[in-house]
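Of the protein chains in this complex, one is absent; all others appear in place.
For reference, chains read A, B, C, D and E in written order, and residue numbers begin at 1 within each chain.
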Amino acid sequence: VRILAANPNATRAVTEACLALARRAASPGTEIVGWTNQTGPPVVDSAYRDSLAGGLLARALRDLRPPPDAVVLMGFGNYGTAAVKELLEVPVVSMAEAAMAFAVPLCHRFGIVTTTARMIPYTEDLVRLSGFSEKCAVVRSVELPPPGEAMTADAAILDRLGEEVRRLRDGDGVDLIILGGARLSPYADGLRTRSVVPVVEPVATGVQFAEALVRLGLRQSKAGKYASPPPLSGDHDGLSP
Amino acid sequence: VRILAANPNATRAVTEACLALARRAASPGTEIVGWTNQTGPPVVDSAYRDSLAGGLLARALRDLRPPPDAVVLMGFGNYGTAAVKELLEVPVVSMAEAAMAFAVPLCHRFGIVTTTARMIPYTEDLVRLSGFSEKCAVVRSVELPPPGEAMTADAAILDRLGEEVRRLRDGDGVDLIILGGARLSPYADGLRTRSVVPVVEPVATGVQFAEALVRLGLRQSKAGKYASPPPLSGDHDGLSP
Amino acid sequence: VRILAANPNATRAVTEACLALARRAASPGTEIVGWTNQTGPPVVDSAYRDSLAGGLLARALRDLRPPPDAVVLMGFGNYGTAAVKELLEVPVVSMAEAAMAFAVPLCHRFGIVTTTARMIPYTEDLVRLSGFSEKCAVVRSVELPPPGEAMTADAAILDRLGEEVRRLRDGDGVDLIILGGARLSPYADGLRTRSVVPVVEPVATGVQFAEALVRLGLRQSKAGKYASPPPLSGDHDGLSP
Amino acid sequence: VRILAANPNATRAVTEACLALARRAASPGTEIVGWTNQTGPPVVDSAYRDSLAGGLLARALRDLRPPPDAVVLMGFGNYGTAAVKELLEVPVVSMAEAAMAFAVPLCHRFGIVTTTARMIPYTEDLVRLSGFSEKCAVVRSVELPPPGEAMTADAAILDRLGEEVRRLRDGDGVDLIILGGARLSPYADGLRTRSVVPVVEPVATGVQFAEALVRLGLRQSKAGKYASPPPLSGDHDGLSP
Amino acid sequence: VRILAANPNATRAVTEACLALARRAASPGTEIVGWTNQTGPPVVDSAYRDSLAGGLLARALRDLRPPPDAVVLMGFGNYGTAAVKELLEVPVVSMAEAAMAFAVPLCHRFGIVTTTARMIPYTEDLVRLSGFSEKCAVVRSVELPPPGEAMTADAAILDRLGEEVRRLRDGDGVDLIILGGARLSPYADGLRTRSVVPVVEPVATGVQFAEALVRLGLRQSKAGKYASPPPLSGDHDGLSP
Partner (left out) sequence: VRILAANPNATRAVTEACLALARRAASPGTEIVGWTNQTGPPVVDSAYRDSLAGGLLARALRDLRPPPDAVVLMGFGNYGTAAVKELLEVPVVSMAEAAMAFAVPLCHRFGIVTTTARMIPYTEDLVRLSGFSEKCAVVRSVELPPPGEAMTADAAILDRLGEEVRRLRDGDGVDLIILGGARLSPYADGLRTRSVVPVVEPVATGVQFAEALVRLGLRQSKAGKYASPPPLSGDHDGLSP
């Protein structure tokens, strides 16, 4: 099984960090290949940069040869997820959807921690659009330092995350936490030693979700929403020259 | 008041048709300026082409000089609506949101007719994301001939639309119809002579919504979701070179 | 265009204040006419006084000659809104519905501030019945002095409103505020200088909504819920002698 | 226990018919007193006539001396229900709310049959406002002859009701029927012999609900929504002279 | 009328206490018979002990001869409620469902107080499954001493309950409280003297609900969800030997 770990932004350091997490999570026999959306923005920190990332990412993934057995989108957002599902014939997994899908049977209700207050409404829209709002109690944020720096765990941030987990549990009745962004993934292990509340790390979850789909012979339904786009006369990818 | 009627796709015939509808709907003293998303796809008929349209459209609209007093996005979809709201300081109106906002106080529940079965799930997601699902009973479609042809009313299509309106009223308890796409707008008058059910035509509604916002001194909230994207070091528009 | 600004209660000072706000909001060529529900209660501060106001208001508005081009109900409540929509052939706009309709596309979620704690459940029911509960995060109140006094802004109340706006933004994730009653309208300008959160003032919004409906040739659907009441034999207005 | 069976409209024949049903449903020791809203409309067939009925009904019930032990509002609608709950210190029961409250634990989901297509949206709003929409699958109608005639069961109407019950069961998965209006009450027995689906007749249900409240020492909460209206200076009932 | 007050757990002291409460609530002519689920767990404090209680309780109640006129399940939980409704031909009332059904028309929204933090998610699931989540604002808990001790009111616990009622009213906008367990029932009178917020005590409410069903000739619908289980060949109760 060959899985493409696709980073929707253009920052290779993020790709490398995700790749390491993904490989740690992969089963024996699964090969993980990294991919960076080089034409996209360096970080997705707004609806604007999300929309810049999406269409070009979908087109580039469609044109990969040979195609992988499955694609995992390594971002906790939209990033043209539906577009990629339309264009590809192989299973496409958003790591955000995978994290929420695994969380539902494990908890009474989950909370998501994202990386900046600005992304809370964006993430709430994502939850609603993905069909998981029944089980998502709340989205909160812990401010991270500017992106682009090394993706390693910082003790002060771990402390703030630990406090946020306590607040989610005691104040919101949350009994499972989802880390809402690859930049938070390095904190998963540290949080798990501090709290009995399960912590879902989406990179690993996305890889396992993709592997399972391949084994089950399942992929996104091509019988409706995710059917291939209609062909355009004399124009293969829908962008005007 | 100077309002930009922005066509998210690259087909100038659609821009021209929308411009005519928009000018008919504008109040005295309102100037309507047409704009075509020349770098976008010729038609938005899938999530893929929606995602291609969005980011580039937002960037182009941001860079217009002088800025208009308001922008109306002449598509019944996402098309990077949130991205445009982030980037611009003037009011940004999606004609789909305007049509639904005006419909709510006028009816018990509304139905939307879109231009192809494939766009039904896409439109349902739009309704949910826009916050109008409480009042939207159903989304249906009437197949139109391939886009790109002249935007004039066709008698056979008008008949099918008339039947669909009857079905929506009798079968779904719908008492107001929204035409879910600019290509259906030429049928508004014909449908109104056939049925007492009000028909909301979104181009005109979008223009009136934008005019009202300008007069009221209102625009999208910049205090949260639609704040300007954070600046990026040495990169003005977030796209990697 | 001639718009009737109808005050559902019997206090002329409120009518005058609304009239001033409405005229400020009207477009050139729009004439605003004030109207007071002289047979109604002096203030609508309970479901009881709402129900006293409603039916008689509807009957009186039906009998006005000549009819206006549109009616704006200048109350943030029910006040027989559906009854007036049934009886009149011209567009009828509740200023509460207009305020919420304009708010939806402008924000992630809105909050409403009303004039007394007692009216919070009443307002929550109004939001739900109007079909806007998906986007309304919360209803709060700031106590005003007894009604009937002059409708001018008071510095102490402005301070409390400003604090409430902060609380709504920081605590509830609200990024737009609706003033839930004409008595709060004089505070709109003051609040706008204090906060970047948009403040929707419903009197002006109602006028703009009504103007737009007239220009669009739209009104409440008479094809269902708001059809004229069935005629009664030998009784023109449904009240027993 | 003395229960007032209050007919919100002015037609005494309806009061008499409800009174007979109510007395049949009362427990030993319960006295049922009929009351007709003589200042109201002869029938409540629209939001307009509902709004005419409500406020005056509330005021008249408040002034009854001696007050009854409980009031049952014998209409399947709003009719100022909240206003009466505010004004009275004794338990106030809407027969519609009582019917739905009893139905919830007895079924998977219920359907309501009302007396005319026009009242379907009105009844749907009532269900939503009463807090029972989770369990109400659908509202349907069977046309009755003009009101005012004798309230006896008609064989042809019974047949149509029987067909509607079948349709609700087979098509909508409904396993309990509520008769949505006193004029349908005479058909309850006939329907029960035709179908195993339970039929909730609201007049009897309202009486039993009221009796139970009296025995339990419960009434509408006066600690919030239904607190007495604030006093008005020099005006006892809130209507201007 | 002969009503069986069925305690789903095996602790006779609870049965006795419920029986006393039930008899106090019963109308003249109603006989209350106590019943203890001797094969069940001593307390239902988890989903596990709930599931142990349910099936055996249903089977035992089915085999009672002669059958009572109605059964009230004296627990604030699932306890096989649907199973008992399937097996019995007489009305079956869960005291939790009865309490919520009576609460809905009496309040704007209710809160439930349960006996331990652990049972909050369990109770929230119960509310959702019962169809009352629209009106239930929140579930809270006050820790009780270990079960099995005498069911009498304790002053310190009454103080904590009183504080919780204040918090529910002021913080959550709750205007009616439901005591979520028979062990809280002895505090109902004390709470009522401390607060104007109505307190629904479920044992008494369950008895009144059952009486009303018997008088109305209603019971759970046997036309769908609660039909008798299909017969099994050579096995009367579905348990393997």
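Just so it is clear, contacts are C-beta pairs under 8 Å (C-beta built on N, C-alpha and C of every residue); 3 or more make two chains touch, one makes a residue touch a chain.
Since we're looking at a predicted model, the values are computed, not measured.
For the options E:41, E:91 or E:111, the residue in contact with the chain missing from this view is E:41. Annotation: of E:67, E:121 or E:217, E:121 touches the absent chain (contact as defined above). The residue touching the chain not shown here, chosen from E:34, E:54, E:68 or E:111, is E:54. Note on the undisplayed chain: of the listed residues A:93, A:144 or A:232, the one touching it is A:93. Summarising the interface, chain D meets the missing chain with residues 108, 173, 175.
Chain B residues in contact with the hidden partner, per the touch definition given at the top, are 120-121, 124.
In the full complex, chain E touches the omitted chain through residues 10, 38-43, 45-56, 58-59, 80, 82-83, 85-87, 118, 121-122, 125, 128-129, 224-227, 229-230, 232, 235, 237-240.
One rule holds for everything that comes next: only the chains that are shown with their structure count from here on.
When the interfaces A-C and C-D are ranked by how many C-beta pairs touch across them, C-D comes first. Note on chain placement: the centre of chain B and the centre of chain D lie 44 Å apart, centres being C-alpha means.
For chain B, residues touching at least two other chains, in rising order: 108, 173, 175, 224-226.
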